[in-house]
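Could you have a look at this structure, given as structure tokens, before my questions?
For this depiction, one protein chain was excluded, whereas all remaining protein chains were kept in their positions.
First chain written, first letter: the chains are A and B, and each begins at residue 1.
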Amino acid sequence: MPTEIDLTELDQLCGGAKEYTEFGLNYVLLPQLRLPSGCNPAVLDALLCLSTRDGYPTRLYFAQQVSSKNGLNWNASNVAILQRSWFAYSWNYVASGRPIEVLAQHLKALQ
Amino acid sequence: MNVHFKITAGLLDGIFADLRRPHPFAAERAGFIGCKASTCRDGALVLAHTYLPLPNDWYVDDPRFGCVFSADAMRTAMQFALTEDASMFHVHLHDYGGAPWFSRPDLRESSKFVPDFWNVKPDLPHGTLVLSADGAAGLCWYPCQKTPLRIRQITALGFPMRFLGRAG
Partner (left out) sequence: MSDLFSRQSFLGKDSEKLLRETRVGIVGLGGGRTLKKQQSAHVGVGRFAIFDPDNTDFPNLNRTVGATFEDAVSKTPKVVVAQRMIMGINPQAEVWPIQSEWQSDFPALRACDVVFGCIDGFSGRAQLEESCRRAMIPLIDIGMDVHKGDPYSISGQVVVSMPGRPCFRCMGFIRQRDLDDEGRRYGEAGGNPQVVWSNGVLASTAVGLFVQMVTPWCRIHPGSAFVGYDGDRFTLEHDARLTVTGKTQCGHFSGIGDLGDPFWKP
């Protein structure tokens, strides 16, 4: 069973936010997350990992690679999580905490 | 729609051990298997995880039938389906060798109680299995389909894999 994560703030930002646990790691699905301006695509599904995985304390995955103002190192591609394929850029040292703040820290990379 | 039912050898052995225990009055024992589901390119997978045995006092003494389970049994299985978001499969044993099949009472009764699981989990497949000493057969009530499907393949995972029932 998923551990208790308060999804209220995430759900207000992105309706339909839902928590999943896979092999002991906690994820929040963010359907149709709106990204900062200048990103392409502007809206897409994202997956916030709130557990330490692959050397990152938390990580934000996207349904596809996103182009943005900043050049980012997309060092995770076609990562299989929850039976879907995800992509992520390297943006480290975002500690786990209040989910909305974790998300905001990760999205800073796209601003 | 092709349905493939998979179970680990360890879980299956545990089910056999339970179903072979004698009961004070029931000729046959039964249980429920909590499963998860997945689609695949050529159909659907039903993946067994948890076996719910029926305690002795969850059987009803009815000499007309080999096994009649009580409302407690159904309630527990429904609760498991709801809590674990699980597909439920009833299972019992015809302990002889060869390919088993359901008796007429089996077919009649399962067509009544299996669809009841859609009251708690309407989007999931549910069904029933019958085991023999060296085989298995099953029926699956798949969402949005009124009549049950014969399970095409039942596989016990282990070394070696046991292909217990392959329907043509």
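Before moving on, here are some points about what is shown:
Note that contacts are C-beta pairs under 8 Å (C-beta built on N, C-alpha and C of every residue); 3 or more make two chains touch, one makes a residue touch a chain.
Model, not experiment: these values are computed from the prediction.
When the omitted chain is restored, the residue from A:12, A:32 or A:75 that touches it is A:75.
If you put the hidden chain back, the residue from B:75, B:108 or B:166 that touches it is B:166. Screening B:8, B:70 or B:111 for touch with the missing chain picks out B:8. Take subunit A: the residues that touch the chain left off the picture are 1, 20-24, 53-56, 73, 75-76, 78-80, 82-85, 90, 92. Subunit B meets the missing chain through residues 6, 8-11, 34-45, 47, 49-50, 84, 86, 123-125, 142-144, 155, 157-161, 163, 166.
Assume only the chains that are shown with their structure count from here on.
Subunit A and subunit B have Cα centroids lying 39 Å from one another.
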